[in-house]
Structure formats: structure tokens, C-alpha cells
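Written below as C-alpha cells is the structure these notes are about.
Removed: one protein chain of the complex. Kept in place: all other protein chains.
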């Protein structure tokens, strides 16, 4: 079933037990919404010694948006800003590929499970919501992304 | 030629030598425009002893609008308000008939020459411009039309 | 019950149903609340206009221009007849959204008793679509008027208990929907119209969800303005209607300025043509008006009362079926009373987006999210619903596949 390429096991696992989810605490919090469906995310983080630290997020949304947030936070937490930039770029490209590329598993790790989303244009925004919030927060914290 | 049903001899005569055309003088003057083409008419009259008197008009416009003003002023000048009302109604009906009626020559006299206009919807407004100005002026002069 | 409408014959008029969806499934289109599908008759009417009558209306004296004007004004007559109005009371806009924005801006610009200004009150409800909320919100902000609203009850009806406090002598305009696009609930507008008129306020009815689905007559309703969109009524995209009482339209200031809406123009000053031309600046959406007229012809041939009856029949089947699916909760009215052919529901533990995605796999097209009525959704403590809306081309087998797909959505996530 085509659907299984979208809803991979990994995604549902992250959806059921999201990582780094909690009450955002940092001074700088960003709040993003997907106006099409009303999904929201609040996210805070710190940049310490050039690394992404204390990333924590909260939000409501579909399995894709929640899983994506969970996977994203695993992927960038503790990473250097430079590595986070690479992941972010790779993931954005994958999402916008309309299924034409499969993504670099070395870089994307669990996020590779979201590759199927790129074939469902209406869901790409769900997957990207948390990543854009992360990008925004990191930039506001002085990171060059 | 279909055109000749529109541009009858009578119309061109009135166009070349319009009657009752001059500088409107009465206290009450009405000014009407046809915003589609920019044609304009100014008209004044008096109602004396229940009769239409001192009708005088000026304006710019196509042969149809000028001839129609000339014919109309001949027709209603000196007439009782009641007779003018009958002529006005008969003429308006004829114009809106899309060529389905031919009009009562007893009532319309020279105006019967404008019957062909009703088959050219874009020109009906040209023919009616002066009649509407007359109606407006008469009402403003207290006539019941 | 199939005797109410010959849906099989109707479906054949809609080419969209002759193609396959994902996985070879047939299309079960249950999103007519967002936009309707188009019968071949509407497409032909537009094509015919372009092929034989196309010219700028009201501006030329050549044959095509005459014909174009006749077609366009004929469409106006057709719309007027459809809602029991007079032709010169019909303004063509691009959408219900434009119609409502036109009203909100015109009531700001019009001096005199119609003008909305500081301290005046504007009344809406929590049921409203963003299109019938934000234009009024912004009007209030620009002018210093106060925006007030009727609250919604759990069942999608309006709480009228405080009507005297909500509609006061300061009230200038009340704008309410004829039917909720989210819940299908039909608010009791009669007492609101009466209250509005009792204080001399204008009543604007948002007929987007009613005019395409049931007989609507502006005289019988005693409202002052009615708006609806063509694309939800089998018509083309890009055409909407504003109906207004003539004595109101004739006093009101224009919204868009430009060609064809003027009486005279100089470099410094302009005056306006009579309504409805005053509100139709520029070369209008002629082909779309003609297409809308063809759509209304289609609806009239089938019969609006029958369509309404049929939609309620399908809604009834769907409601019954949904109640038998574990974890499904119907939001808003639970029965057929005071409702139209729209159903919103949730499934415990599942997000509407995920539900809609699985249903799509069954060929079922439903809308998910806040349906452009975010305040309503928030009021219900939700982040969104899944919504099915029925129309004349849906049949009982559509309801069956719909129910199957809902159960399928629940199972897809429940079993994993």
C-alpha cells in the first residue's frame, strides 16, 4: 500500500513517543504555525560553543509533523551549527524533491523515513514545520544557517 | 442595407438641423451623460398650466442621440403633461422591445423613425438619453411622469 | 430513496468522475463544501461564450459586443431569478470573499446613515468563515467600531440568550452565516434578523453553504444583503455574487474604481454610475457569469428542494454509520435537525490530516483542518476536524465507501 511508504514504522514510533518534547524554556522561543491546518510548534534552544544545545519543543499536529519534530531534534541536538546546517539543507532538498531523490542516509539517519512525504505535496509543510522553527530559532540565537 | 433601418432619412434630417436646440435657460436645468460614450445633454423646460413649455436643450452626441432629442422636443413641447407621459411611455417601450414591436405612429409621429434603434441594443441608450433628461426635468418641475 | 435524484445520470454530466484516483479507486468526492465539481454544461457555456460572443461588455456597438452584453446581463437576470431578486440588485464579484470585503469597505466609505464609524457596533458569530469575520474585524479596527459576536453552543447552534445585549441601538451591521461550513449546523437567523432590523441595523447573510444546496429567496428571508460563490454551486471559479436591496446599493460608495463604473471623470474628480455597474469596475468576469448562469440552470432542472432532501438522506446514512465506528465522534449537531449536508468528525487519538490521508487512499476526498473557521474550532477545544460534505452527485455507495474509509483510517493507525 502506497500509504506505508508515507507512514513508516519509524515515523509512528516517533509520533507515539516523541523525543525532546516538553515545555520550551529558553529565553528565545519561536512559535510557528501551519495556517492550512492549524498545526503549531513552539521551540527553544541555545547555541553553546557553536553547538545546538537544550533543544526542546512542544506542539500539536499530525503524525508527520510530530515525528518530524522528534527526529529533527534528535538529529541536531548536540551537533555543531555547521553539521546542523548540512542536515537541514539535505532534508529540505529531500522534501522538495517530489520523490525524485532518496536522500543521504548517512546525513539524515532516521529522517530518511520521511522520504515518502515528498510524494505527498500537501504534507511537505507538515514535515518541514519543525525544521523551519529550528532554523528560525538558531538564527535568532546567532547561528548562521 | 440593414443600416438604413437604423439611419432613416428623418433621423439624419433632425441630426443635421436639430429642433429646440440652443442654450438651456430655465432655472432648473438637468444634465445627463452617457458614460459609455461620453455623450452629454443639458435641458431646461417649464411646466405652465399643466403644459410642457420653453423646452430647450444642448448637447453633443451621435446622430441617434441628437435626432432623438430633436424629435422628442418637437413631440412634447406644448403638450399636456399627461400626453407627454403617454408619448414617453410608448417610446421607452418601443426602445426596449428589441425590434418586437413597431410602435404607435399616432402617438410617436416622427419618433417612429427611431424604431430601428431597438434592434441595436448598444444604441438604445443613445436614443433614450434626451428622453430621460426630459423626464427628470419635468419631474423636478413638479410634473407627475 | 434513490428515486429522489437520478445520481447515475447526474454523475455522467461531471467528467471528473470518469478518471481513477490513487490505486485505481473511483473518486468519492466529499469536499463540495470547499468547491463543487463542474458539469459539462457549465464548461460548454463558457466555451460557447468565448467561441461566439466574446467582446468587452457595455463598451462597443459592434455585433459581438452586443451579444457579449446580452449574455452577461442575461446571466445577471438568471442569478436574480434564482434568489428571488431583481436584476439591478445583483453585483458580480470574483467570490463571496470579495463580496464581503466590498460590503465592509463600502460601509466605511459611504457617508450618512449607513456609515460604520467610531463607537458603532458590528455583530458576527463564532460560526463564521474567516471571509465573514476578518473583513468586519478589520473594519472595526480601521473605524473604531466595536466587534461583537454570538457565541456558539456545543451543537453548533448560536446562543441567542443575550441577543438584547449583543444587538443594541449602536449596532450598524450584523453578518451571519446561513449554514456553518464546518459543522453543517443552521443557526436560527430569524430572531437575529428581526433584532437587527428593530434597531435599524443591516443584516448580511453569508449564503455560501446554503444557496447551492436549497431554495433561497431573499424576499422571504427579509435580509439586506446576501453573498455566495459560484464555484461552490457547480459554477466556474472566479465568480461571486453580492445581492443587496436596491435602495441600499444605490446609496453606497464603490469598492473598486476604474472603467465602466463611472459617470464622469476628470483628472481630479469622478462620479459614479448607478448600481450594479458602480460596483463592477473593469472588464468583468463575463465568461464566468455566463458559466454561473448555466450552473444555476442545471441546479434548477434537478431541483433545489430535491437536492436538499437527497443531501439530508445521505447525511442521515453517514451519521448513523459513523456512530457505529468505535472512536469516532460527530462534532456539532448529532441529528438532522437544523443542519445541512455537512458532517465534521474526529477519531480519538488521530489527527485529521492523518485521517484524510488514509481516506484519500480509498479515493475519498474530504477536507481536514480548521476549514477557515479557526475560532469555531478553538471554541470546541479542537485543532481540527475531518469534514465530509455532500452534493447532488453523491450517492449511497459514496456513503458506504466513506464509512469504510473512516474505519480504515482508524484501523490503519490503531493496528500499528
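Residue numbering begins at 1 within each chain, and the chains themselves are lettered A, B and C in the order written.
Keep this in mind: contacts are C-beta pairs under 8 Å (C-beta built on N, C-alpha and C of every residue); 3 or more make two chains touch, one makes a residue touch a chain.
Just so it is clear, the model here is predicted, and its values are computed rather than measured.
Peer 1: Considering all chains of the complex, which shown ones does the missing chain contact?
Peer 2: A, B, C
Peer 1: Have a look at C:12, C:59, C:88 or C:245 and name the one touching the chain we're not showing.
Peer 2: Residue touching the absent chain, from the options given: C:59.
Peer 1: Hey, which of C:12, C:26, C:130 or C:197 is the one touching the hidden chain?
Peer 2: C:130
Peer 1: Using the touch definition up top, pick the residue from C:77, C:138 or C:155 that touches the left-out chain.
Peer 2: The missing chain is touched by C:138.
Peer 1: Write down which of C:179, C:214 or C:288 is the residue touching the left-out chain.
Peer 2: Considering all chains, including the one not shown, the answer is C:288.
Peer 1: Looking at C:364, C:392 or C:406, which makes contact with the chain not pictured?
Peer 2: Only one of C:364, C:392 or C:406 touches the chain omitted from view, namely C:364.
Peer 1: Which residue numbers on subunit B touch the omitted chain?
Peer 2: Its contact residues with the unshown chain are 1-3, 6-7, 9, 12, 36-40, 60-65, 120, 123, 126.
Peer 1: Where does subunit A touch the missing chain, residue by residue?
Peer 2: Output for subunit A: 33, 35-36, 120-123.
Peer 1: Since one chain isn't shown, list which residues of subunit C touch it in the complete complex.
Peer 2: Subunit C touches the missing chain through residues 15-16, 19, 21-22, 27, 29, 31, 34-35, 37-38, 42-43, 46-47, 50-52, 54-56, 59-65, 94-98, 100-101, 105, 126, 129-131, 133-135, 137-138, 147, 149, 229, 231, 236-239, 255-260, 262, 264-270, 281-288, 353, 356-357, 359-360, 364-369, 372, 374-375, 378.
Keep in mind that, in the parts below, only the chains that are shown with their structure count from here on.
Peer 1: Rounded to the nearest whole Å, what is the centre-to-centre distance of subunit B and subunit C, using the mean of the C-alpha atoms as each centre?
Peer 2: 45
Peer 1: Where the centres are mean C-alpha positions, what is the separation of subunit A from subunit B, in Å?
Peer 2: Each chain's C-alpha centroid was found; their separation is 76 Å.
Peer 1: I need the residues of subunit C touching at least two other chains; which ones are they?
Peer 2: Where subunit C is concerned, no single residue meets two or more other chains.
Peer 1: Which positions in subunit A are in touch with at least two other chains?
Peer 2: Within subunit A, no residue touches at least two other chains.
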